[in-house]
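A single protein chain has been omitted from the complex, and every remaining protein chain is retained in its original position.
Let's turn to chain A:
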Amino acid sequence: MAEQSTFARALSHPSFRVGLLGSFIFILLALISVVWTPYATDIVDIPNRFGSFSASNWLGTDYLGRDQFSLLMVGIASSLKVALLAVAIGALVGVPLGLMAAAQRGWLEAIILRFNDFIFAFPAIISAIIITTLFGPSAINAMVAIGIFNIPVFARVARGGALSLWTLEYVDAAKLSGLTSAQISLRHILPNVASLLIVQATIQLSLGVLAEAGLSYIGLGTQPPDTSLGLMLKEAQSFFFGFPMQAIIPGLAIVLFVISFNLLGDGLRDTLDPKLTRVSTL
C-alpha cells in the first residue's frame, strides 16, 4: 500500500473537508478583523440603526447603527481567542498531569484523579459563574473559567492513552536505556498520544466557543464596548420581536462555528485513530 500522509488521508474524509473549510473561513474572518473591518465597530450611528441588508451594510446594522458584519468579524475573533486560550490552559496543565499520573501510578495518580473528579463534580457553567462573580466578569476570567474545565478533560485523555503505551516493549527498552520516567514521557509517550490530544483539542475548542457565548450571554464574559458572539445575542434579545435578524445572525454564526470544529474533530479522529475506522480486512 502506498504511504499517504495523514493530511491527505484526512482530506478524503468528507466531514473533515467540510469542517476544514468552515473552520478556515471563521479563522480567516477573525484574523482579518484584527487589521481591518468594513466599518469601525466603536462608532455609534443612531440614524442608521436597525438597518436591513444592503450593499453598504451586508448584514445590516445593530441598535446603535454599527455594521453587523464588522461586529460579527470582531465577535468571532474574540470568541475564538477565548476558546483558544481556554484550550491552551487546559492542555498545558492537563496533559502534564495526565502524563505524570500514567508514569508514576500510585499515590500521585490517585491525587490527580481525585482532583479531576473534583472539577468534574461541578457543572461547568456553575463554576464559571462562581469564578466570574468572585473575580468580576471579563473575557479573561471567562477564559480561565473555561480553561479550568478543560484541565481534567485533557488529563484524562493523556492518561488513558499513556497507560496503554507504558506496557509496550519499546518503553521497556527505554527504561533499560536508563531514561527517567519524565524523559520517556516526553520522548515516547507524548508523541504517540499527540493525535488523541489534537482531536480532543478541536472538540474542546468548539465547546469553548459555546461556553464563551453562554457566559457572555448572561453577562459574565466579554464586556461592552468589546463584543463577542454571545454578547451580540444578548444585546439583540431586547429587539427580537421587532428585528429578529439581529439575533439570528450571531446565533447562526455560533451554530456554524461549532459544527465546523466538530466536523473537523470527527474527521481527524477517524483518520488518526485507526481502531475506529479500519474495519478489519481478514
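Heads up, the rule we're going with is that a contact is a pair of C-beta atoms (placed from the backbone, for glycine too) under 8 Å apart; a residue touches a chain by one contact, two chains touch by 3 or more; residues count from 1.
One rule holds for everything that comes next: contacts and distances are computed from a predicted model.
Enquirer: Can you pick, from "Transcription initiation protein", "GntR family transcriptional regulator", "ABC transporter ATP-binding protein" or "Carbon monoxide dehydrogenase/acetyl-CoA synthase small subunit", the UniProt name of the chain not shown?
Expert: Matching the unshown chain against "Transcription initiation protein", "GntR family transcriptional regulator", "ABC transporter ATP-binding protein" or "Carbon monoxide dehydrogenase/acetyl-CoA synthase small subunit" yields "ABC transporter ATP-binding protein".
Enquirer: Among A:Ala88, A:Leu113 or A:Leu179, which residue is in touch with the absent chain?
Expert: A:Leu179
Enquirer: Out of A:Pro14, A:Pro191 or A:Pro244, which residue would touch the omitted chain in the full complex?
Expert: Checking the options A:Pro14, A:Pro191 or A:Pro244, the one contacting the hidden chain is A:Pro191.
Enquirer: Which parts of chain A are in contact with the chain that was left out?
Expert: 1, 168-170, 172-179, 187-188, 191-192, 281-282
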